[in-house]
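Of the protein chains in this complex, one is absent; all others appear in place.
A, B and C are the chain letters, set down in written order, and residue numbers restart from 1 in every chain.
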Amino acid sequence: MSNDLSSFLFSTPEMTRVFSAEEQLRAMMQFEWALSSALESHGLAEVGSKAVVAELLDASFVDVERLMREARDDGNVAISFVKQLASAVKGRDERAERGIHLGATSQDVLDTALVLQMRDGVKLLESAIAMLDAALVKQVLAHRETMMTGRTWLQPGPPTTLGLKLAGVLAALRRHRGRLDVATRRAMVLQFGGAVGTLAVLGDDGGRVSAELARVLGLGESTLPWHAQRDCLVEMVEVLANLTGSLAKLARDVALLMQAETGEASEGGCQNRGGSSTIPNKHNPVACAAVIAAHNRMPGLVVTMLHAMPQEHERGLGLWQAEWETVPEAFRLTAAALGNAIGIVEGLEVDADRMRVNFNALLGVSMAEAVSVALAPKIGRSAAHELLRNATKRATEQKSHLGSVLKGMIEVTGNLSAEEIDRLLDPRAYLGSTQQFIARVLGDSDAGG
Amino acid sequence: MSNDLSSFLFSTPEMTRVFSAEEQLRAMMQFEWALSSALESHGLAEVGSKAVVAELLDASFVDVERLMREARDDGNVAISFVKQLASAVKGRDERAERGIHLGATSQDVLDTALVLQMRDGVKLLESAIAMLDAALVKQVLAHRETMMTGRTWLQPGPPTTLGLKLAGVLAALRRHRGRLDVATRRAMVLQFGGAVGTLAVLGDDGGRVSAELARVLGLGESTLPWHAQRDCLVEMVEVLANLTGSLAKLARDVALLMQAETGEASEGGCQNRGGSSTIPNKHNPVACAAVIAAHNRMPGLVVTMLHAMPQEHERGLGLWQAEWETVPEAFRLTAAALGNAIGIVEGLEVDADRMRVNFNALLGVSMAEAVSVALAPKIGRSAAHELLRNATKRATEQKSHLGSVLKGMIEVTGNLSAEEIDRLLDPRAYLGSTQQFIARVLGDSDAGG
Amino acid sequence: MSNDLSSFLFSTPEMTRVFSAEEQLRAMMQFEWALSSALESHGLAEVGSKAVVAELLDASFVDVERLMREARDDGNVAISFVKQLASAVKGRDERAERGIHLGATSQDVLDTALVLQMRDGVKLLESAIAMLDAALVKQVLAHRETMMTGRTWLQPGPPTTLGLKLAGVLAALRRHRGRLDVATRRAMVLQFGGAVGTLAVLGDDGGRVSAELARVLGLGESTLPWHAQRDCLVEMVEVLANLTGSLAKLARDVALLMQAETGEASEGGCQNRGGSSTIPNKHNPVACAAVIAAHNRMPGLVVTMLHAMPQEHERGLGLWQAEWETVPEAFRLTAAALGNAIGIVEGLEVDADRMRVNFNALLGVSMAEAVSVALAPKIGRSAAHELLRNATKRATEQKSHLGSVLKGMIEVTGNLSAEEIDRLLDPRAYLGSTQQFIARVLGDSDAGG
Partner (left out) sequence: MSNDLSSFLFSTPEMTRVFSAEEQLRAMMQFEWALSSALESHGLAEVGSKAVVAELLDASFVDVERLMREARDDGNVAISFVKQLASAVKGRDERAERGIHLGATSQDVLDTALVLQMRDGVKLLESAIAMLDAALVKQVLAHRETMMTGRTWLQPGPPTTLGLKLAGVLAALRRHRGRLDVATRRAMVLQFGGAVGTLAVLGDDGGRVSAELARVLGLGESTLPWHAQRDCLVEMVEVLANLTGSLAKLARDVALLMQAETGEASEGGCQNRGGSSTIPNKHNPVACAAVIAAHNRMPGLVVTMLHAMPQEHERGLGLWQAEWETVPEAFRLTAAALGNAIGIVEGLEVDADRMRVNFNALLGVSMAEAVSVALAPKIGRSAAHELLRNATKRATEQKSHLGSVLKGMIEVTGNLSAEEIDRLLDPRAYLGSTQQFIARVLGDSDAGG
């Protein structure tokens, strides 16, 4: 029985696996194996050490009960892990044991293992981002001309199109992809410094062993160990939180459009989604809720990471530990948010008729700006604004269309013909740069700001 | 294999159990069973329903795989849970099934289950607080006169005693106990409102069923359902975060005293604690680190809770879900912090000699204030301050005791005899209200502000 | 020219004044004057000192430029302040200068001044809370039977009343009032400990002077100085953030009801509120936005306070300073949020017709639960749920009322008469405990959980 009944909402099975205990131990073994390899290459471990360690790569030798018990005293799991590894190696080849963990400290293996897990995590995220990008492109293309009410302050305004609305999300997503890419490159570096970050145990060989170790693991080398300089991890979590923020914006918009009173779009999904334990007819925006919930938890993780930065001297006290569950949580939440966002966009059900109906129900009032601007050169900016304010008020009170009201106002008819008024009130003629903006986003794989 | 190798640091086994999936399901069963009971009492469920449901109280009938699968579509685990419960009941007594979950909504069962789990969690915390209180009282008594350097801005000042330092923590702990008590009483209320918080399904019987349901569960009744009014949950997490903040202050102080260069106190614990994977001689403040790490993660949880407050209308979208893992996490982290704080205080090793040596190494300079105050009435406040600034500067530069320097200054010897100077520089005579403050804390079980 | 063009949104003029530099300096003077008084009472300051200091209570002697300049070197403004005060006193009565600040440290004056300012701030908040309470009571009474769609997950559900919705806010508000009251009593304590919290300078007189000082200032006495135990300040900010969270929930609900497509209620206010620089007809929910904005900034302040707790030893390094602007900001934002919430509730414009129209537009589908529950005892819980799911689907697709659909379904008509169906679909008959809940809230001045 799993110990977490909320995981369906806050992770994906794949991301849960990447940050599982099993994968953490395997990543730690990767480090130790690569270290054996690097040491052996430079004559610092017995020939054959690497081969012996390679047999243990699946970490199945680890007694996790013991690991957890000893960790209470040690303060981390690496110490017991290395002891158990050393025993396992010794049982196979006594001389091979000597090179185990040589030159490394607990934080080297734990940090590097985290980096390796993050590498796998980023791959999952990149793949999800690509799927979301594709889904958005498809919807933007499909709805580039699907006119709908533009809304500001949750109040109706001039028209926009659903395509433009989604293009905004797409542009942000591509900026996030760029940020993730840069942050990943910066973070995908080996941690290897020994007790105080000098690689003292390796004497003059530190640089060479470090380079080889990084090469074997496929990681970059940091200019120097980053035991107490955590900015690259912080950046990673910040980037993920920023990303989920844009997804939450998407989810909120869809949830708002899905209100019965609006009814312009809804998350689709299988027939049984979003039911209720008590109300037979409910169709809840389950995926939107999941995205919003995930994002709502991300800023707290960023706070933890940022406050964990002033780690004392060569390796700190307590703040490092505060990162341990925080970074994986950020990956899990982001994966869940992306997965749900893909579902929302791919399955988006759009009611273009309702969009039109809702817009028309506003009685042309949200087109007032267009008329106001057209009148301004003739009667002055303030006068035009005031005139339209009165006209819209009248239209609303009398529940008649703004067009009729305007055609009955002498200040207007003296300046605009009935045809001109009709044209000004046509929302399709009032979309300005909409198509140009959409084209720019679609044409720009970076969609950068 | 557990999926979390950091749990040794961020929970206790007892608190992990309280917030396990098993306990959550059992708490949900408690609710459903108590509801059957209340409904049966009021003739709204068939006679015998309660008894049938009682057989299922251990929740072993739940197919968790199915629960998790269906939760993806439902948006929560309660819907599938109720379905499975209804089936299980139906298999035993067809008529009993009719009263299952009657009048309730998913959030009623999930929120009330959380309240029941929190009740168990609070008991663990209260017990830990009592242990920490006792441990602190013991150390305060033992060290009420153990003189040590008072430190401000991480710089040495006039003397204090270790007892006073710990009495400050004790006073704060007792305030936190008071806060926890009040917050718990406020939060220990039934959630029961049905779909939109009106208990419509129960017609006129809502009030009576609700009262009986609360009685059976041993919970209070809220004035009205709190589906979208989450202030009591927020308060609970805030109180816990405030508590861990005081524990982190204790941990930081001990860790600072434990620095080799200071060496005045250290966390004790078993012989093997705080070792290093590479440095044979290390004795790390493992428990201090654990407390600091736990507290560093709490503010992020408070952020999540506070930002989750504006839940829309009768029951919100996404923000409720954001609480699900956040409240349990707060309890786990607090339990871990308390457990480690108890370890720190109970095992505290104090080096009173070193405290004295460190104080004396300051050459009396940290007693300058005493002399300055004594001189002020004679030569004026500013002149006295300036005189002492010079004297201490000289003492520091010449590495001679402030007493000697002062005795060689004519502006001083004209106003103070050598005996007076010695007496003024005696730290034991410069502890002011220390004992009175300690007595107040010890005598005041509330130790309130 | 003010240096902050956003203050209209994030404070009230009264609260801005309470936390102005002028008031801070006056509060610092209060402390120093009360200290002179207490010292003089106990023969520790020259007779007449108090009278001399009293002449300086308006702090007009302070050279703020110099204060700020010297603060850069001193690390706080109290040192220069005391110097300038001492000079001013000396200029009037040389002997009176000797007792200035005697026994106190910078943090004593700054913390106590903050407490005094908070006392004024709390009074403003309490008064605003009382106004909001009264406004809510009035609206709850006016709309206790104003039926509207209940909404969960932003989707329509069974009916509720506007009175019940607002009663939920009222109940929360009263809990917050209770929290504020308790937190205030705990926080309204003197800070007075001298350099390291021992009151060493005062020898045996510390307790007596401290008691008199507290008495003069009308503050409580802490059991011991709280220079590095900040839990009471943290609690205060936590309580305020929790309060604004409930206000944001209110604001979000009103803003949602104010959507043109919903149109059930809106913030009122003067005619010119919520205009747009470009759209003539806009009526924006300006007060709702202000409340949401204010609350959105509060959790960040709580984070700062909580992370500032582990202040080292007797007085900490840097974390104390982090509180300085944070506590006032919390008061200002809360005052602004309360002020705007009062405006929202007092001016609330309710469109009860639209509420009914919106509910009816749902074609009875949101009443499905009532029918389902009525059928359950006859055909079983699951069968009834499934039957209604189909009926509501049909009603939605055919755009016909659920009543008509049900009356055409043989499985229904075999169990329910047409009259029964009509009665079950009557929303006014499906409000359950609504009136009872409202009565409870109105009758309970604590409205506690």
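Just so it is clear, a contact is a pair of C-beta atoms (placed from the backbone, for glycine too) under 8 Å apart; a residue touches a chain by one contact, two chains touch by 3 or more.
Owing to the predicted nature of the structure, the values given are computational and were not obtained by experimental measurement.
**Q** Who touches the missing chain here, A:Ile292, A:Val345 or A:Leu362?
**A** Going through A:Ile292, A:Val345 or A:Leu362 one by one, A:Ile292 is the residue touching the chain not shown.
**Q** From the list A:Val216, A:Ile421 or A:Val441, pick the residue that touches the absent chain.
**A** Missing-chain contact among the listed residues: A:Val441.
**Q** Out of C:Val52, C:Val77 or C:Ala96, point to the residue that touches the absent chain in the complete complex.
**A** C:Val77
**Q** Of the listed residues C:Thr105, C:Ser246 or C:Thr434, which contacts the missing chain in the full complex?
**A** C:Thr105
**Q** Give me the subunit B residues in contact with the hidden chain, please.
**A** Residues touching the hidden chain, for subunit B, are 152-158, 255-256, 258-262, 274, 276, 278-285, 289, 303, 307, 358, 361-362, 365-366, 368-369, 372, 385-386, 388-389, 392-393, 396.
**Q** Could you pull out which residues of subunit A are in touch with the chain that's been left out?
**A** Within subunit A, the residues that touch the unshown chain are 75, 83, 86, 94, 97-98, 100, 102, 105, 150-154, 157-160, 164-165, 167-169, 171-172, 175-176, 179, 182, 186-187, 189, 194-203, 206-207, 210, 220, 222-232, 234-235, 238, 241-242, 245-246, 248-249, 251-253, 256, 292, 295-296, 298-300, 302-303, 306-307, 309-317, 369-370, 373, 376-377, 380-382, 430-434, 436-438, 440-441, 444, 447-449.
**Q** For subunit C, which positions touch the chain that isn't shown here?
**A** 1-10, 16, 20-22, 24-25, 64, 67-68, 71-75, 77-79, 82, 101, 104-106, 194-195, 201, 251, 255, 269-270, 272-279, 284-286, 288-294, 296-297, 299-304, 307-308, 317-322, 324-326
Operating definition for what follows: only the chains that are shown with their structure count from here on.
**Q** Taking the mean of the CA coordinates per chain, how far is subunit A from subunit C in Å?
**A** Those two chain centres are 32 Å apart.
**Q** Go ahead and note the Å separation of the Cα centroids belonging to subunit B and subunit C.
**A** Chain centroid spacing, subunit B to subunit C, equals 23 Å.
**Q** Residues of subunit C that contact two or more other chains, please.
**A** Answer for subunit C, listing residues that touch two or more other chains: 152-154, 157-158, 256, 303, 307, 369.
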